[in-house]
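Beneath this line is the structure, given in structure tokens, with notes to follow.
Apart from one protein chain that is not included, each protein chain of the complex appears where it belongs.
Showing chain A:
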Amino acid sequence: MEIAVCVKRVPDTSEAEVRVDATGRDIVSDKLAFTINEADNYALEEALLLKEKLGANVTLVTVGPKAAEEVLRMGLAKGAAAAVRIDDAGLSGTDSLAFARVLAGFFRNRSCDLILTGCIASDDGCSQVGPALAELLGWPHAAYVVRLEPSEGKLEVRRELEGGLLEVKEVKLPCVLSIQTGGCSPRYASIMGIKRAASRPIEQASPVVHVAGLSQLVRLYVPETTSAAQMLGGTTDEKAARLAELLRERGIQ
């Protein structure tokens, strides 16, 4: 079984201050740490679990700048067999569907049984690439998958819905699944693995189709805070004392 995992290098903005740059359409990223997109890391883990179970071959694919190769090397260190970087020069300002087209152009010339992506990128939050890629390839898909069980020619998957519900469905291969976080525990790369991955070749590819986005980001801005929160100030101890008071006023002691 040939499995490809699409991964993206993203800035970790979960606990960092995010500022808009001079263009008004991008962020100031020089002080941010970059990492593999969290959901993609779960997609990679699912692929590695399938490899261990079925003896599959796992190839990593990213669309990104040279620096994105660090994400590919980490995946190679964890057990992926090969890695490809499709250069993203000339793709800035495009939308997620354009990235899906670039990936589809790449996969049309490869033989592959299963493509996994993360269900959402933490930077743009679009959740589009996996199912859009499937449609472009003429394959079926399932989005927000938290569990998958392979059987002959198909997969049984569980998709996450709202309110703690799971949708159980069957999807024929070849297909694209977008993987939600939390269904497995992504492994860490071993020191030996990291050392070996450092010298592994990374295949370089250019987009075979050049596509403009159908939608455009026109402006990025800090949301107006409608916060009515009363902020408790002072030293940490004073804040804790005020909070204790607030809780006691509400009958909590």
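Keep in mind that, in the parts below, a residue touches a chain if its C-beta (ideal position, glycine included) is under 8 Å from a C-beta of that chain, and two chains touch if they have at least 3 such contacts; residues count from 1.
Basically, contacts and distances are computed from a predicted model.
The listed options are "ABC-2 type transport system ATP-binding protein", "ABC transmembrane type-1 domain-containing protein", "Electron transfer flavoprotein subunit alpha/FixB family protein" or "ABC-2 family transporter protein", and the UniProt record of the chain not shown names that protein "Electron transfer flavoprotein subunit alpha/FixB family protein".
Of the listed residues A:Ala47, A:Leu97, A:Leu148 or A:Ala197, the one in contact with the hidden chain in the full complex is A:Leu97. Note that of A:Ser14, A:Asn109 or A:Ser151, the residue touching the chain absent from this view is A:Ser14. Contacts to the hidden chain, counted on chain A, fall at residues 11, 13-18, 20, 27, 95-97, 100, 119, 122-132, 134-136, 140-144, 156, 158-172, 175, 181-182, 185, 213-223, 225-232, 236-237, 239-241, 243-244, 246-248, 250, 252-253.
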